[in-house]
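For this view, one protein chain was removed and the others were kept in their places.
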Amino acid sequence: MTSTVQTAVIGVTGYAGAELARLLLRHPRLRSASPVFAGRIDEKDIAHGGVPLAGIHPALADSTGSGDLKLQPFSWELLAERGVDVLFLATPHEQSRQWVPEALARGLRVIDLSGAWRLNDAANRAIYAFENEGSAQADATQAQAVYGMPELHRKQIARAHLVANPGCYATSIVLALKPLVAAGLVDLNCGIVCDAKSGVSGAGKAPTAKTHFMYAADNLSAYSVFTHRHTGELLEQIGVDAADITFTPHLLPIPRGILSTIYVRFKEPQTRGSIEQVYSKFFAASPMVRLYKDTLPQIQYSVRTSYADIGFELSHDGRRAVIVSCLDNLLKGASSQAVQNLNVMQGWGEAEGLE
Amino acid sequence: MTSTVQTAVIGVTGYAGAELARLLLRHPRLRSASPVFAGRIDEKDIAHGGVPLAGIHPALADSTGSGDLKLQPFSWELLAERGVDVLFLATPHEQSRQWVPEALARGLRVIDLSGAWRLNDAANRAIYAFENEGSAQADATQAQAVYGMPELHRKQIARAHLVANPGCYATSIVLALKPLVAAGLVDLNCGIVCDAKSGVSGAGKAPTAKTHFMYAADNLSAYSVFTHRHTGELLEQIGVDAADITFTPHLLPIPRGILSTIYVRFKEPQTRGSIEQVYSKFFAASPMVRLYKDTLPQIQYSVRTSYADIGFELSHDGRRAVIVSCLDNLLKGASSQAVQNLNVMQGWGEAEGLE
Amino acid sequence: MTSTVQTAVIGVTGYAGAELARLLLRHPRLRSASPVFAGRIDEKDIAHGGVPLAGIHPALADSTGSGDLKLQPFSWELLAERGVDVLFLATPHEQSRQWVPEALARGLRVIDLSGAWRLNDAANRAIYAFENEGSAQADATQAQAVYGMPELHRKQIARAHLVANPGCYATSIVLALKPLVAAGLVDLNCGIVCDAKSGVSGAGKAPTAKTHFMYAADNLSAYSVFTHRHTGELLEQIGVDAADITFTPHLLPIPRGILSTIYVRFKEPQTRGSIEQVYSKFFAASPMVRLYKDTLPQIQYSVRTSYADIGFELSHDGRRAVIVSCLDNLLKGASSQAVQNLNVMQGWGEAEGLE
Partner (left out) sequence: MTSTVQTAVIGVTGYAGAELARLLLRHPRLRSASPVFAGRIDEKDIAHGGVPLAGIHPALADSTGSGDLKLQPFSWELLAERGVDVLFLATPHEQSRQWVPEALARGLRVIDLSGAWRLNDAANRAIYAFENEGSAQADATQAQAVYGMPELHRKQIARAHLVANPGCYATSIVLALKPLVAAGLVDLNCGIVCDAKSGVSGAGKAPTAKTHFMYAADNLSAYSVFTHRHTGELLEQIGVDAADITFTPHLLPIPRGILSTIYVRFKEPQTRGSIEQVYSKFFAASPMVRLYKDTLPQIQYSVRTSYADIGFELSHDGRRAVIVSCLDNLLKGASSQAVQNLNVMQGWGEAEGLE
C-alpha cells in the first residue's frame, strides 16, 4: 500500500460532490496531489467550459486557491494522464452501472456513491430496474462489490476494488440495528419500526415540485411508504426479512441531517448496561460512531460532522427500546463515508481527514 | 338550548389563546356579544393595564376594531357582571385544577384546554402530581369531566358542564387509532408505535433553552421518550394498556402542526377498502375529520385549518399499516377543538365558525 | 351596480390563484354563485382533467364541499355560458397581454394580476419586451387600464373595465412613500432607498434553482439590483424619476411576506406627529392600511392578513426617516388587493370578505 494516491471525483457538481471535494482538498494524505474534478458524465458542457470549482460551489473559494481548480471534461484519457488510482463516482445509478465495469477493467479502484452496486440479491435490485440487470458483466461486477460500511465490512473494504458506498437512510438504520440483531436480542416476530426523517439535500439538486421551498418549508411529509429503495440495504445488511421491518422516510424542512427513530422489542428484558455493552463492543474499533449515554442524539449535534450518533431509551420493563440514530446525510451518509472507505482501502487511519 | 351565549377566555395571551380569540371573534353565533378576554390568572398586571388584544397579538388588529378589545383583570365579579355562560380556560393545569371547581359551583360551563381534568385513572394522573389530587372536591369535579373529543363523546359533551379539551398529540393519535382498535382489527400483542412530530408552538410561549431559535431551527430531536404526559390520554381513550403502545414525540423546526406516523399490525390481512370503510363509518357524522384516499396528509395541508387529516398505506400482504395523522396543534389540537366542543354543547352545527 | 356578480379565475393553480380562490369562496357577496375556476390558459390538460380544486390545493378541502369544485377548461364559451361578469387573470404577463383585449371586447370586466397593463410609460414597459408592444390594440387597452391600488385610485377603479393589479413589492413601497412625496416633504436630491425583502412564494410555483429549498433556506440574497421590473411602477405611482430611487429586492428564507425598509431625507425637519398626520390623512378612508404608532410592523404581523402595515422611526434631528412597510405578497400584494378592487368596482364595502 502506498501513502500517496491520486483521486478523481466524477459528479462534483451535486451536493455530495461538493462535500467530497471539500474533504479531499483538506485530507492530510492528499495535499500533494490535487484531486481531479469533473461534472456528471452527462454534464459535458460544464466540464468543457473549464468552470472553476468555486464557480459551482462558491463556499469552496478560499485564499489557498483550491476553489480555482477547474472542472475537467470527463474522459478515460484524462484519468490515465493524471495517473488516477481511485475514482469516486457521485453520479446517477444508471451511469454508475455503465461506467464501473470499464473503470475496473482499466485497473482503477472505485468508490461508487450511487445505489448501483449495493445489493447482492436480484430481488432487492428489482426496484431499480437497471438496464444491464442480469448481464454477465454486471453480475461479475456485482460479485466484486463490497458494501462500504467500514463498521461492518472493514476487512473486505481494505482489499476491495469496488466499494458500494451505502445509502444515507441505510447507514443511519443499519448502524443502529445491526449490533442488537447480531447479538440475537431482538424479537423479530413483532417487527422493527424505522421512522426516518431527512433534510432536503437528500432529494438532490434538481429543482422539482418536492424540493421547492414552498413544498418543503413549514412542512413534514411521509413518502415512499413500504416502497423506498433503501429497504433492500436494510434487509441484506441487518439480516432480516422484508416482513420484519417497516421503514418510513419523511422529508424534513431542513437542509441536511437524518434522524431515524427505531423501535424494537426484545426477546428478554434488557438493562441500560446490557444494551450499552452490545453497542460498545460492536463499535470498539470504529472511530466514526459516537455512542450517547446521558442524552439522545439530535440532528444539530451530528450535522456537518462525519459521525454516526446513536443513543437509546429503554421502557420501564426493559422489553422495548427506542433507538435514535443521527448523521449528516451528505457526510456519513455519503461523502465522508466514501473518504472513510478510502482511508480503509489505503491502510490509513480510518478517521484521517474527517475531524 | 339558547342560540346566544356569552363566552370568556382566561389566558388569552398564549398561542392557543390567540387562536381561540380569533375564532370566537369570527364565530357567526357570537357576533352579537364580544367575548370577555383576560390574561392568565397570574398575569394580573397585563389584565389591569387594559392592554388591547392587538397589543398582545398584533396580527389580530383589523379594521372592524375587534383588536381594540381590552384584556380585563380576571375576577368572578367580572364574569358575573358580563353574564358569562361559558368559560374557556387556556391556563396552566395547576390553575385549572384550582379554578374549575369554583367555576362549576358558580354555575358556569367550562371548557378547559389544560391537562387538568382529562384523565379518569389516578395512575395516569400521577405524572402531573396535582396539588389537590385525591381531594373530595377534585374527585367530584373529575367525575363530571367529559373528554372533549366530539368524534368519540359527542353526546356526553352536549350535556357536559366541564369539558376537558384533549391534548394535541393525543388528538392526532386517538383519532387515527380508535376506529381500528374499536373494530377489533389491531394485533396488540406486537404493540403499536406512534412516532409523533410537533411544531414549536406546542412547547408554549415561555422562552426556554428548547424554544430558542438556535435549538429548534435546522434540528430534530426526540424527547420525553416513554414518559410523555399525553400517554395516559392514549391509554384511556383508545382503550389499551401501557405495554401496548410506544409513543415518541419529536420537536420539529416549524411553528405549528403535528404529524403522527402510526404503525399497526393487523390480526387478519386487510384491504385498502376494508380499512377505508372502518374509518368512513366511524367518522360519518364528524365534519372536522378529513379522510385522505389517494395521497397522504402532510402538515402543510392541515395547518391553519380546524381539521384532523388521516390517511394510510398498507403493506403488500395487508398485515401492516402505516397511518399518517396531521392537524394544527393550536387549532384541532387546542382552540378549534374547544370551539367545536362549544358548538356541540350549544347544539349548533359542529363545524360552525371553523371553516 | 348590482350586488350579485359572477366571477371567474384563470390561473387558479398558482400560489396567488389559490389565495384568490379561498377569498372568493368565502366572500359574503359571492356565496350564491360559485366562482368559475380554470388552470392557466396553457394548462389545458389540468383543465380538461376536471381536477377538483382541492386536488391542486389540498388545504382548500373543507366540509362545505367547496374544495370539490372542478377546474374547467378555459374557453370564452364557458365564460359566456356561466354568465361571468368579472374575470380575474392570474396568468403570466404575456398571456394577459393577449387575452385582455378580447375579454374587454366581449364586455367582461377584468382584474389582471400580472404586470401586463400596469405601466403607462412605454419606456417603463420596455423591460417586459411585450410581443404586442406598440400595437394599436395594445395601446387602446393600456389607455383603459387603471392601476389597481384603491388607496390611490379608488374613484377610477370604481368605473374601470380593466384593473391592473399592482406588483407585490410596488404595493409595499408605493403605499409607504406616496403620502410623504405627495405632501412635498421628501428631499429627492439625495434619493430614496428601498431595501425590500420577500418570501419565496413571490418567485412563483415553477421549480427553479432559486426556489430550491437548498438555495433559499438559511440564506439571504439580493437580486435584480437596479433592474427589477417593479421599478417602473414605483416611478409612475410615486411620481419620481429613475435617478431618485434605488430599489433592491432580496429573497428571504420564508414562504410569504414582504418587508420593505425605506430611507428618506426630508427637506425640513419633521416630528413624529407631523409624519403621523400625513399618513393618517392620506389613509383616512382606506380600511386595508394599518398605521403603527408604538412599534414597527413585522412580517409575522402582516402575513395571512389582507393589510398593508406601515410604521416609521425618525432620526434625532428629524431630518431622516426609516419607514417599514409590510404585507403578505400573496394577499395585499396580489389576491386580496384584487378582491379589494372587486369590492370597489361593485360599490361594496372595500374590506368585505377580507378580514
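Labels A, B and C are assigned to the chains in the order they are written; within every chain, residues are numbered from 1.
One rule holds for everything that comes next: contacts are C-beta pairs under 8 Å (C-beta built on N, C-alpha and C of every residue); 3 or more make two chains touch, one makes a residue touch a chain.
Bear in mind that the values here come from a model prediction, so they are computed numbers and not experimental data.
S.K.: Where the complex has a chain not shown, which of C:Pro92, C:Gly191, C:Gly204 or C:Gly349 is the residue touching it?
M.R.: With C:Pro92, C:Gly191, C:Gly204 or C:Gly349 as choices, the missing chain is touched by C:Gly191.
S.K.: Taking the entire complex into account, which one of B:Val36, B:Ala54 or B:Val200 touches the absent chain?
M.R.: Final answer for the missing-chain contact: B:Val200.
S.K.: Write the list of chain A residues that the hidden chain touches.
M.R.: Per the touch rule, chain A residues meeting the hidden chain are 58-59, 61-64, 218, 287-288, 290, 295, 298, 300-305, 307, 351, 355.
S.K.: Hey, which chain B residues sit against the chain that's not shown?
M.R.: Against the left-out chain, chain B lists 15, 200-201, 205, 207-209, 211-218, 253-255.
S.K.: Could you list which residues of chain C touch the chain missing from the display?
M.R.: 189-191, 193, 195, 197, 215, 217-223, 225-226, 243, 246, 248, 250, 252-255, 257, 259, 261, 263, 265, 296, 298-300, 303, 313-317, 319-320, 322, 324
The working rule: only the chains that are shown with their structure count from here on.
S.K.: Give me the fewest steps it takes to get from chain A to chain C if each step has to go to a chain it touches.
M.R.: Steps on the shortest route: 1.
S.K.: Measuring between Cα centroids, which chain is at the maximum distance from chain B?
M.R.: A
S.K.: Hunt down the residues of chain C that sit against at least two other chains at once, touch-wise.
M.R.: As it turns out, chain C has residues touching two or more other chains at 218.
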